[in-house]
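What you see is the complex with one protein chain gone and the rest in place.
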Amino acid sequence: MMRLLSGDAPRSRVLALLLALILLALAFAPFLFPGSRSLETAARICVVIVLVASYDLLLGYGGIVSFAHTMFFGMGAYGVAIAADRMGPGYDALALGALAGLIAAGIVALLVALLSLRVRAIFFAMITLAIASAVAVLVSQLSAYTGGEDGMNLRIPRELTPAFRMGEVFGLRITGKILNYYLVFTGCLALFLVMLRIVNSPFGRVMLAIRENAFRAEAIGYRVVVYRAVATCLSAMIAALAGSLFAIWLRYVGPSTTLGMELMMDILLIVVIGGMGTMYGAVVGTAIFVLAQNYLKELMGGLSEATSALPLIPDLLSPDRWLLWLGVLFILSVYFFPTGIVGRLRGTR
Amino acid sequence: MLLGRNGAGKTTTLRTIMGLWQPHAGEILLDGAHIQGLNPAQIARRGIGFVPEDMGIFSDLTVEENIRLAALSGQPIPERLEWIFAAFPALRTFWHSPAGTLSGGQKQMLSVARAMIEDRELYLIDEPSKGLAPAIVATLARALKDLKERGASILMVEQNFSLARALGDHVAVMDDGRITWTGTMADLAGDTTLQERLMGLKMESA
Partner (left out) sequence: MSNTAPSHAPTITRLPLAERLKPWLPVLLVPVLILLGFLAIPATSSWLTLTVSGLAMGMMIFVIASGMTLVFGLMDVINFGHGAFISFGAFVGTSVLLALGAMTGAPSLLLNLLAVAGAVLAAMVVTGGMGWAFERVIVRPVYGSHLKQILVTMGGLIVAEQLIYVIWGGHEIVIARPETLKGAFTFAGAALEKYRVLAVAVGLAVFLALRLVLRRTKLGLIVRAGVENPEMVQAMGYNITRVFVGVFVAGSALAGLGGVMWALYQEVITAPMGNEIMILVFIVVIIGGLGSVEGCFIGALTVGLVQNYAAFLEPKLALISNIALMVAILMWRPMGMVPVVKAKG
């Protein structure tokens, strides 16, 4: 077990319990929460966990802020979509598309890293923001390849679609959709364990040293730029794989589901609230975020109606404004809980 | 005069007095008033002129602008300026050039001149001779001596013992963050074994 976790124990009873709970819930989601809506949520949680964890690789371990993470996510998704579009529904198309997305993400990440990290780490945030938004515009303009604003629907092998049936297990009818879910689940679990391995390797420890004091790390003899560039590439490539899985699951890609600024903001919020530089923060943060998204919105809706007679208050409490409160929570957590939920649970500051 | 080996805490002392670094313990008094906890700007306005080790020259500003900025009352006093020009003629020559184009010695002159443009109670001067040619050190020594004779108090850190001896009256020697010896410059200058013991260096008595 510890080997699988690369020796990185949760180091908190509550955290271990939470993680086990989330793992079990996701592993048996089709049996525990039947219905396509909840399966949809479970798959989304799996993918977002990997996406957020790969972002944490960069932000939490590298101390670098990127706004292009969804761009890499999108590269994986569009890679699969375009390959399936050109080559027809087959596993070869999916594999080739994912590979193409992976390589493209790696190369672009390397170029961006070399361009900006060479100069100043803060340029990275600005440059990635500019590039990501330019790419988003480009994707919506190149509709011949990408389907433009409408996005594109994927044709995937029949065994992964709801139309495919293969008997019952524990009273649940196993469809292609459920097989597809397990593809996503295993893929995400594997990617997460790989990332745990990375951050607990000597490479990960050097990254932490760089985050704490880049100048000192450079003085000891580590090439800071090289390490940061490698971290950028790894993070981008894992995001691309997560994107490929997401595209296969949704059987659809579009600019808003994969490239949007909103998704980028969500990732940022989850990493910080979950706990930067912990990996497990991505798991806990995502689970709480997705639940809060549903639960909090309902609560706000109720409060908003209850206060409808008052001026302004109902507008502030409207469910559409939940991002407002999340933003406030985000700022407060950067000030007061810089290590997020996981840091709190571990009792470190 | 504050002397001591590298890393003894001399620069730290000056920067802490200036309020640039916060002391962990103890108090800093200027004319009997506490000044610790004030920000550097407030401390400067109580009458302390500071010449840091790295000279703190604004290289984008011209020599004139550097001096003008140092004059808290607004414009530099003309006679004071004449005195500075007499001490450091190079500054008049490069009056309108960006300070970044000056040589190292000229930058040090500018840094000292900035502190001298108005009367201060106390001057904190950190290693003015560092890395400078002997001729320039002599020019600086003359100017500092002149400043001293005008009745200003100077707290100076110096590694160049001959310059220190030429200017210093009272000496404190520091090691490992503490003052290990105090006395007069005459006592220290006359006793080479004491010098060696205190500073671990053999001072040439040129």
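To keep things simple, chains are lettered A and B as they appear, and every chain counts its residues starting from 1.
By our rule, a residue touches a chain if its C-beta (ideal position, glycine included) is under 8 Å from a C-beta of that chain, and two chains touch if they have at least 3 such contacts.
No experiment lies behind these values; they were computed from the predicted model shown.
Undergrad: Of A:Arg118, A:Arg165 or A:Arg216, which sits in contact with the chain we cannot see?
TA: Touching the chain that is not displayed is residue A:Arg118.
Undergrad: Looking at A:Leu94, A:Leu250, A:Val272 or A:Val290, which residue reaches the missing chain?
TA: Within the whole complex, the residue contacting the unshown chain is A:Val272.
Undergrad: Among B:Gly56, B:Gly104 or B:Gly183, which one is in touch with the chain left out?
TA: B:Gly56
Undergrad: Touching the absent chain: which residues on subunit B qualify?
TA: Considering the whole complex, subunit B reaches the absent chain at 18-20, 39-42, 44-45, 50, 52, 54, 56, 58-61, 65-66, 68-70, 72, 74, 100, 114.
Undergrad: Applying the definition given at the start, please give the residues of subunit A touching the unseen chain.
TA: Residues in contact with the chain left out: 59, 63, 65, 115-116, 118-123, 125-127, 129-131, 133-134, 137-138, 141-142, 215, 261, 265, 268, 272, 312, 315-316, 320-321, 323-324, 326-328, 330-331, 334-335, 338.
In this section, only the chains that are shown with their structure count from here on.
Undergrad: Go ahead and note the Å separation of the Cα centroids belonging to subunit A and subunit B.
TA: Computed from C-alpha means, the inter-chain centre distance equals 56 Å.
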